Every structure is written in C-alpha cells, then in structure tokens.
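This is the structure, below, for whatever I ask next.
Just one protein chain is left out here, and the rest sit where they should.
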Amino acid sequence: MTTTWNDKPREECAVMGVHNHPNAANFVYLGLYSLQHRGQESSGIVTNDKGTFYKHVDMGLVADVYSKTSDMERLIGNIAIGHNRYSTTGKVKKVNAQPFVVSSKYGPMAIAHNGNLVNSQFLRRQLEDEGAIFQTTTDTEIVLHLIARSKKGKMIEKVIDSLDQIKGAFSLAIMTRKKLIGARDPRGFRPLCIGKKDGAYILASESCAFDILDAEYIREVEPGEVVVFDKDGMSTYRLTEKAENSGCVFEYIYFSRPDSRIFGEKVDKARRKLGKMLALEKPVDADRIIPVPDSSNTAALGYAQEADIRFEIGLIRNHYIGRTFIHPVQSMRDFNVRIKFNTVKGVLKNKRIVLIEDSIVRGTTLKHLVRMVRNAGAEEIHVRVSSPPILYPCYYGMDFPTKEELIASCMTIEKMRKYLEVDSLHYLSLDGLLNSVPQKNCSYCTACFSGEYPITPDHKAIKFQLEDGIVTD
Amino acid sequence: MTTTWNDKPREECAVMGVHNHPNAANFVYLGLYSLQHRGQESSGIVTNDKGTFYKHVDMGLVADVYSKTSDMERLIGNIAIGHNRYSTTGKVKKVNAQPFVVSSKYGPMAIAHNGNLVNSQFLRRQLEDEGAIFQTTTDTEIVLHLIARSKKGKMIEKVIDSLDQIKGAFSLAIMTRKKLIGARDPRGFRPLCIGKKDGAYILASESCAFDILDAEYIREVEPGEVVVFDKDGMSTYRLTEKAENSGCVFEYIYFSRPDSRIFGEKVDKARRKLGKMLALEKPVDADRIIPVPDSSNTAALGYAQEADIRFEIGLIRNHYIGRTFIHPVQSMRDFNVRIKFNTVKGVLKNKRIVLIEDSIVRGTTLKHLVRMVRNAGAEEIHVRVSSPPILYPCYYGMDFPTKEELIASCMTIEKMRKYLEVDSLHYLSLDGLLNSVPQKNCSYCTACFSGEYPITPDHKAIKFQLEDGIVTD
Amino acid sequence: MTTTWNDKPREECAVMGVHNHPNAANFVYLGLYSLQHRGQESSGIVTNDKGTFYKHVDMGLVADVYSKTSDMERLIGNIAIGHNRYSTTGKVKKVNAQPFVVSSKYGPMAIAHNGNLVNSQFLRRQLEDEGAIFQTTTDTEIVLHLIARSKKGKMIEKVIDSLDQIKGAFSLAIMTRKKLIGARDPRGFRPLCIGKKDGAYILASESCAFDILDAEYIREVEPGEVVVFDKDGMSTYRLTEKAENSGCVFEYIYFSRPDSRIFGEKVDKARRKLGKMLALEKPVDADRIIPVPDSSNTAALGYAQEADIRFEIGLIRNHYIGRTFIHPVQSMRDFNVRIKFNTVKGVLKNKRIVLIEDSIVRGTTLKHLVRMVRNAGAEEIHVRVSSPPILYPCYYGMDFPTKEELIASCMTIEKMRKYLEVDSLHYLSLDGLLNSVPQKNCSYCTACFSGEYPITPDHKAIKFQLEDGIVTD
Partner (left out) sequence: MTTTWNDKPREECAVMGVHNHPNAANFVYLGLYSLQHRGQESSGIVTNDKGTFYKHVDMGLVADVYSKTSDMERLIGNIAIGHNRYSTTGKVKKVNAQPFVVSSKYGPMAIAHNGNLVNSQFLRRQLEDEGAIFQTTTDTEIVLHLIARSKKGKMIEKVIDSLDQIKGAFSLAIMTRKKLIGARDPRGFRPLCIGKKDGAYILASESCAFDILDAEYIREVEPGEVVVFDKDGMSTYRLTEKAENSGCVFEYIYFSRPDSRIFGEKVDKARRKLGKMLALEKPVDADRIIPVPDSSNTAALGYAQEADIRFEIGLIRNHYIGRTFIHPVQSMRDFNVRIKFNTVKGVLKNKRIVLIEDSIVRGTTLKHLVRMVRNAGAEEIHVRVSSPPILYPCYYGMDFPTKEELIASCMTIEKMRKYLEVDSLHYLSLDGLLNSVPQKNCSYCTACFSGEYPITPDHKAIKFQLEDGIVTD
C-alpha cells in the first residue's frame, strides 16, 4: 500500500467555530467539508450544550469521520468548534487529532489550532517542571495548561495571559463554558476570518466556508487580535506584543482555495496576478499554456492572458484517487504520477508547451509529468513556476521535506532544468511575488524563499515531536 | 444521509480484460481505476490461473474494493477480466455486481458486460421454461446460460451462437478456461478497444486505461466482431447479424474521459468541436465563457476560441465530496449544489457570463448554479448546452430518469429559460451535433434526442429488473 | 492468528423454518441463536412477504450476522427459513452460505439443508450436460435445479420428484412463493422436528429452538416424510424410497444440546445412559469423576452415579474465547488447550481421577489436558470415552479429519494409552452404545464406528467440493 503523495508543501490545519446557532455542529461540519484541502488526516467537532461538551473526532476525511447521521445528532448545543488536521509525516495519531478537550477548574475547555509554536519545547519543559502531565505530542495542549494555570481573574484575561506566553504561528478557536474565542498571533502568519449567518458569528480559516453556508463575510481577525463571542455579542481584545504583519504568502501561491478570501483579499485575483507577472518576467515563445491541474489553473490563465498564448487543458487529473492505493506493479515507470494524471495527446502533439506549476518541492512529480507530456508528442516543454525557489524550512506550520529533499536547495536552476529534462525552466522572482500579492493590509513572511525568519525558533522546537516517548495507534 | 447526485445521465459500466500477462489482475485493477467515471457502485476482478478462477467483487469505489494488498495477492493467474458498475437507481445489490462467474460443463466461465439487452425478458422466460434458475436480476446472467446450453461444438462457436440470440447493446469480456473473448453487438452501441503491453493483449472500454498502464492502443473491437485471445494469439470472428453502426453519441458528449479514444477517435477533439459548433450556431455577446466543471471544460474552451471571448474558471468544484454525505440542515437553500460547487466572485462580478453545460437532465443542479452565479454579481447569464435536448429514454445502457423528470420533455425552451432564470438558453442542434462528431468510422445512435431507436426494445424489458421477487443486501 | 480448534467431529448445519407468523424472521433468528452449536461459519435468513423474498446472509456467528436492528427490520413477511453453516475445512466462502435463493419459472425459491448428498457429483454432471450453470460448490444448489426442471405438475410433486433423485443425508427446509416445506431423507440421518406457537408451524433441527421461543414441540418429521405448510395448514407426503432408519447416533453422543429432543427422544437422558453403561462396562477404582467440559458433563454425571464415585468440576473452560485468536508465543507448551481450559488444583491434587470424554478424534487436545491434570497433582488418570473408537469417515454430513488423522484408526488402544500418558484408557463398546440410546422409534447409522454404510457413496462425491475451479472470498 502506498500513500498518494503530492509534491507540495503541506498545511497543518483548518479551524472552524460557530457561536449561538442551533445548527452549530452542522455549520462546523459543512465548513470543514469546504476546508478539506487544508487537512486530510483527521477531523473533529466539539459542541457545547449549556456547559456540557460533546466530542466526535476520528482519523480520515470529513466524509468518512461524520458518516452516520447519529454521529452528528449527538453533537448538540449552540456553540461548536472544529478542526481538520494534516499531520506531519509519521506522527499520524488519533490522540493528536483536534479539537483537544479537557476539564479544568473553570469547566470544560476545547481548542482548535492552525499553525506551529516555536517555543513549545521550552514551555512544555517549564510546565512539566511544575508537575503538568501531557497526553499528546502537540504544541496545542500547552495552551490549555497555560490557561488552567493562569493567575489572572477573568477567563478572557487568562486566555490573553496564556497567548502572550506562546510564540510562533497560531490561529485559534477556543471554546469555554460560555464563550467562543478566536485569536491570531501578533504576526498573523495563518489566516482566520469572521462570518455571520442568521445573527450567529462564525470563525473559519478561509471564507469559502462561509459560502457553503450562504453566510456573510465580515472581516479577518487581525494579527494580535482576540475576539470573544458570548451572550453580549462580539468584543475584541489585543495581545500585548506588537509586530509587523507576516502573513504566509504561500496561502496565495498554493494553500487556499481560489474562491476564498485570505488576509482580507481574494485568492483568485492574487493567483492570477502571479501568472501575469510570471509571463512578464519569464516570457517564452510557445503554442500552448498548460496548467498542472488543479492548483495551477488560475496562474496559468493569468500567464496565458498576459502572454496571449492559447490556454489549454492538456493534463487530466483523476479525482477518484483515494488517500492510499495499492501499488501493484513495482517496476511500472511513472506509476505514482500516471495513476493521478493523464495527457490529452491531441492537445500536446507537435506543440511547444509551457507547463505552469505553482511550486516545486522535490521535483519528482514534475519530472514524471514532463516525461508523459514528451511522450504525448510535445515539441518543446518550458516550465514556469509561479513562485520563487523553496530553499528554507518553515517553522510556522507548513510541512516541507528536509533541506536535502528540497530540489532547489540542492541544484542550480540549470541543473534542475537538466534533471527535469525540459527546454527551459524559470521561477517567479521574490520581487515579482511581492509585487503581485495584495499590498493593502499585509506584509508577508517569505522565510521559505529568503531565509529571513520573522521570529527566531527555539532550536529544539523542530525536533520536539520526535522526542516524545509515547506511541499510540 | 443523502446521496450526492449528479444531474447527468448514468453510464452502466466499465469493462477490462487482460490475456497472458503475469500481472493480469494488477493491470485490470489499474484500468478500472482509470475507468472509475463509468461506474461507481461496485467493482470486481476475476482471474484465471490455469483453469482455476479467483474472484474479488464488492460494492464501492475501486480504491475501497481493493484496499488491502492481500485482496490483490489472492488474484493469481495470467488472464483476468474486471468490471465497474453503475447500477440503475434502487437496485444496488452486491449479488448483481460483476464480473459474474459460474461453473458449467465446460469449466468455470466469467463475464463482464457494458450495455443493456432489449430481449432479456423474452430470453429469461424461455430459459426458465426450460428449467433454468437465476441468481441475479441482471441481463448478463442470461449470456452464460445460453453458452452453457448451446449445442454448437467449440467454445467460440457456442459464444457466437449465444451472442446471436441476444439483442441490444453489449460490449463484453468473457473468460473461459483457456480464452479471453471480447465482443461488441452488431450496432456497436458501447465502446471496447484493444491494447497491448509486453506482448499481452488488453481489452478496455476506453483507451485511457491503456495510458495508465503505459500500453499501446491497437484498435477498436468492431461492431459485430468477436475477438479471441488464446495461446495462438488474437483471432477474429463475426456475429451473424449485419447492421448499421449506432455508436452512442453521448460517449463524446459526456461519458468518456477527454483523454480517451472512443470508437477509434479522440474524445477531446470531438468535444472541443461541439463547443465550437455551439458558438457558431448559438453565439452571444458576452464577457466571459465559464464551464460547469469538469465535464464541460473542453466544450467551453472550444466555444471560447470560436467566439473569441475570454475563458475563465468561475466555478470551483470540491473534489473531496464522498459518494454520500449527511445533509445536516434540511432548510438550507441550494445545499446539494453548494456542497459541490462554489463561485469565484472576482471572476463573475459585473460580467456578462456564458455558462457552458454539456447536457441537462432534470435541470435542478443548473438552476441552483445559476442562482449562485447571479449572487456572485453576474450581470447577465446565458446558458449554452453542447448537445440537443434529451427527450426520450435510452434502452441501451444509459440511465435517465423517467420522461416526466426530463426537463426538456416537459417544457419548451422558453419555459426552461424562465425556470432556470437565465437571460438566454440555447442547445446545440442535432445536425450540429452530428456534424461535429467524427465521421470516419461510425454512424450514431441519437435515440435520446430524436426518438429514432436503432433496434426496437422488447416492451417489458425496461421493467424487467423491477419484477424480480428477490431482495438481498 | 490461529483458529481455536475443537478436537471433535463437526456438524454441518442447523435448519429453521416458520410459517404464517408476523414475527417469522425473528423466530428464525432466535432459533438459530439456540442452534449456534450446529454451525458457526455463516448464518442466513430468507423471508417471504407475499411472494417477494428478502435475504440476509453473512459469515460469522448469529450475534454478528444480525447485529443491527435494521438487518432484522428488512426481513419482512410471515414465512421464513434460516440456516447456520459449519463448512468443511478450507471451503469457508460466503457464496456457499445458506439459505440459497434463486428465481425460477415458478417464482423465487429458497432452501436450507443439513446433511450431505452422496450422488451430487453424478447429478451435477448430468445437470451440466443439460446446460445448467452453477454458482456455488454446495450439493444443495442441485436440489433447486432439479425442482426447476421437474416435469411434474404441482409444486409439491416437483419437490418429491426432485428429492427422489437425490441420495444421502438431507433434512431440508424449502420455501416457495406460497409454501414452507420440510423433508427428511428416507433413512433419516439428520434430525428435523415440528413445533407450534400462536397457531404457526415451526421447523427446527433440534427442539431447543422451540424452548427459546416458548413454542410447543409437536413431533419429529419422519424419515422419508415431506411436510407442507400452506394456507390449508399442514399436510404430509412420502418420498418413494422406503429404507431402514439410520439416525446419526453422534447426535446423542455429542452434537445435540442436552436440553433438546432428537429423533423424538431426550438427549440428556440418552447421554446419561451412555455414562452409566460406560461405568458398568469399564469400571475403575478412583476418587473423582471429572468431565471434560461442557459436552461430557452429562455422561460424567451418569458415570459418577453408576460408579458411586464423587463427581467434581476439575477443569474450568474459558467461554470468552473467540473463534480465532492470536497465538503470540510459538514456543509455549500446551498453549492451544491452556487458553481454553484450566485445572482446579485443589480438586485434582493427590487424587485418582477418571476423566470422562464423549469422543476422541485426533487426541491432541486430550493429551494436553492430561498433562495439565497431571501437573495439578493427580495421582492416577483414567480416561473413559462414552462412545466407541472412531475408525471410518462419515459421508452423511459429519466432518472428520482424514483417516490418517483419526487417532483410533492409527493406534491400538494400548498405544493410545501410552501416547496420552494415562494409567488406563477405555471406550464404550458399540453394543453398549446401541443398548443405551433410545430404541423406540429409531435404528442408527454407526458407520464411523463400524464401517457399515447404510447407503454407498458415489465415490467421487467426497472430493466433489475440491474439484470446482472457482475461488471467491
């Protein structure tokens, strides 16, 4: 059995929250459905019915986790939070699936987290020294310990006190006995936005979750903002630290759905501009613009419009591929790619092709695709990538392979061109990237391209999850 | 729990066969993967190891049916046939899942069938009168009874004798103790083609199954042809009846994958021509051409090129939708469509939109989509359909709703336009259709558009499956 | 993973039928529960609701096969038959699970069979020559083919015509569009009895199925009798062949539950007499009588009473053992027995023990048990078996290992004594057996002890099931 792999960075999570709606769990369920692309390893919902919390969490896709009507019917209450998880390789465990729920002095509390903390190792050690015991290997559990131990008075003060202690990337939905709380770290690495339907407030990682609910988009939770939804409606607070915005630019390049708003701006528009800028920076004389479907479709349309070359569908993607499949014939060439993509020969034959790809991690999938396009009769193949080369690891929630596996950190562009066996290969420049994405509200984290980290990681943080000595199913 | 529905006709099956390859079962498995779009209710493989047959059949998608390595390892032998089934509504039963296997005087026999017989009721009654007992409600079982009872001498003569008795649409793969046999009815309603890899012959409903195997496309099995693969290689025979070709034109409109060859010709090319012809026949002054993804993408590209209007991606399809999902909030408007599609507002806002759809059955999905496009801010919405109105039932293997549910048989075009709430609505003409699809090898069945049936159905045939008095899981 | 084995002959089946009760399926379900000991590989129920048949069949124990309320709710109708199957080793297949249902000229028919035919090979060949196709490897399918082909007029005449053609052991429940039919072969190898509740008739292999339903025991179906239940109540017919009774004496020795009536007589009473006779024939000077639980309990009580030696519980059986379990430590001595039995040391220590066992097949379990009893401190161990040595195969429905694996056919009693490491070993004589079991209504088949077969088997019949070339899950 082989996992279908995807030669792309992995996002770690989707977050949802609903306050004060009789269909709270159902709304979270539908939102998680529309946010499936942000996390496919596990899904969970926790509801709050007058202080009693109901939890349903399991490994798998949303469609599998909530496959029975009875699964949903148990989730009563008018407040709910939910989470999809895309765990890092090798630590796929049910115990780590979120939302995470505990009982404390202040009653039950639940949390759902998108992002990655960089001082979790330090905080966990400190908490353990004070006698805390941990049941998961996630950094998220730390937040609940901090809240439970905070000496501050009101719940919202405890939450702010706790969030002031954690460093790194976090977009959170927290549910207490009476409140739904949303928060983003001071740099705003990960998105989180606010919607409204039938008078009820909704939190979601991307605005496409509001569309599936026919809900209204209100605004982004701001970096460093804590929003509280309770019987008095919405109120807003600030974390202590002030910092420059560092929104993850990869949300525009690849992660988010093109029909979403992220950091307050439309993804489709930004992604199209990346394609146009790429056409301006790295033009080529060719016959057809072909996207690697589906994530590069929008950038390819932008490139085609700017370059005035015909956009065509030359690669077909099989959407029935499950999460895993049996690899029956070990020797079959290009198998992992062939099971997912096929070429449309009539479109490619005897043509000079520009393949548009949004990003390259290992380069293995692309190499197979190029060979298939060549076999379909393409005369020339030019690869254009709508983002700069990925050279550095991300400590804020994206999952890349190690530096040794990042093709761009091991080869020059020319070497890569030869490895991929293409006629030309060009990336969008970092300046081109930054000039294409929305400027209004946001500056961006570009650490994976530039190595300039907005916040220095606790050195051991990266290896933290591998050091824990508990292995469960 | 609600089945996700798809407002399109349903194909009944995919057929695969491999002769004389040590990886026979694996090849069939991969071929079925690539033919998943032709049948999603059940999947099965039967292999032949020196006369012993091994069977694995279950309800579900290919990825689910063969989810364990051990499922595949049991399927030893170097001949194999396989089948994906898309059963007609309400008779989803494991007992009807194919391939169908029996033991007879001539040893074990297995069969996989795409199409629908029109004299099955008559034959079944005749066989029952002779004392035959039936275990399924499929017309396919009849073929094996006929072979077992044939008075002819050699196996191939028995097969031809039997196929001469059945009427209707059939593309078959039959496996006997020593042979793999492929056959198409004299009119050639359904496709079936021959490929080759490593010297082994392969049968498949569409050529995309050869691509996933990196196999060579040889040719279509001809209408009325019976091809036999055994130790002497390939030999060919003819059924007795001669008839005019009646290839199902819906294969080019919607069923087949665009990267396949069908009836010897490229689907992508035909589908693009449909779009171009539609643009010539039914032009409109507009700003953007938007396909209903994914099946209308190619026709939309053709329309856009011919009309010289910008092609855009204005609808996003969620590919994580499972076969069924819980419909949690009964009152939610447009729910069934919203869970599957979302609009890209920036693309649609203040634009005059041409929505390209390949066919309309009930019209309900399209009505919801139109409303979503309107809400996204489209100024005008013009629907163009790349096939004529569907007015009549199909007796040869496509599954439509009853005539009362076919929107085009109940309303005038103008009434439909009002019902859909669009600014204009036009279909491709039947002439336009026939002028666009390949002319070389084939004439076509257009019964669902014209009511001209190439072969008159036994009147009760249609109701046959509902009359049987056995209900199993 | 290791199958828990039981060093006893295996019965092939339990049969149930209910006519004219609104709870027909539920009654069959409960009856199958109480007959679980007769077959543990698969279970199935088929109901008849005004001519439409509903089927639910699966592998596993009754508790697992009907684990959902919805499984039962689907089984509507006021006629029903059911079956538990204990397949012969290595052919555990769902396709062979009964009841077996087909559609024929005369509408749907279903059958459940306990026993084994001895001319099935001959009949199957004959039917195949006439063009019949088979979907299972069971001899039971033959009966339905014969009925469907019978030239006789009424259904009951067709059934009798068909049953007159089959030879061997059969206790059957057959369900047609309007009737429930029960039948036993002319020699009456296997039991089948008639009960009544709320005016509805019930068929069951053993009378304990009536007790669970609080139903009344009426009488045994007689050897060679065919009973028909329809709108006119019960009527009775005779098969053509007359023959001497040959009830399987092993039903009294081991198969049937002690609380059942078999062949019209109480099992408990017969089994107790076997113990008493054994005490008279093979006395021993000892301190304690210890049964191998649970099947030898009654015989041990009889022995203890006759010998006036104290009956004690010296072996405890773990009833939580599932059908299979993981054998974790390959080297562990006596593991397969130890997981199932433990000794009560205080009972055995320093005592002269008589171990009562109802029958010995391979002797391996007993050898392990003896060693455990010895380790518990027993001073002497005397084994007494309440049936004669098993020397010959059964062709009428009991499943023994091959002759080479039958310990008594390979060793003298003295050799066995040494092999088992016991102080003495004695079997009940064949005369002793025949003098202990009820005399009134029945004579018995003793072929497995004496080699005198009441009906000569078609020589190939035994290997029949292994020759079929189809392997399914």
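Letters A, B and C mark the chains in the order given here, with residues in each chain numbered from 1 onward.
Definition applied: a contact is a pair of C-beta atoms (placed from the backbone, for glycine too) under 8 Å apart; a residue touches a chain by one contact, two chains touch by 3 or more.
Since this is a predicted model, take the numbers as computed values, not measurements.
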Visible chains in contact with the missing one: A, C
Which residue of C:Glu312, C:Asp358 or C:Asp423 touches the chain not shown here: C:Glu312
Contact with the hidden chain (one of C:Asp129, C:Asp259, C:Glu405 or C:Glu452): C:Asp259
Residue touching the undisplayed chain, where the options are A:Gly107, A:Gly377 or A:Pro401: A:Gly107
Interface with the undisplayed chain - residues on subunit A: 51-57, 74, 101-105, 107-109, 125, 128-135, 137, 144-145, 148-150, 177, 468-473
Residue ranges of subunit C at the interface with the undisplayed chain: 1, 23, 25-27, 29-30, 33-34, 36-37, 40, 61-64, 66-69, 71-72, 208, 211-214, 257-259, 266, 268-269, 294, 297-298, 301, 305, 310-313, 316, 318-322, 324-326, 328-329, 332-334, 338-339, 342-347
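Basically, only the chains that are shown with their structure count from here on.
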Same-site or different-site touching of subunit A by its copy subunit B, using the half cut: same
Distance from the mean Cα position of subunit C to that of subunit A, given in whole angstrom: 61
CA centroid of subunit A to CA centroid of subunit B, Å: 36
Shared interface positions of subunit B, touching two or more other chains: none
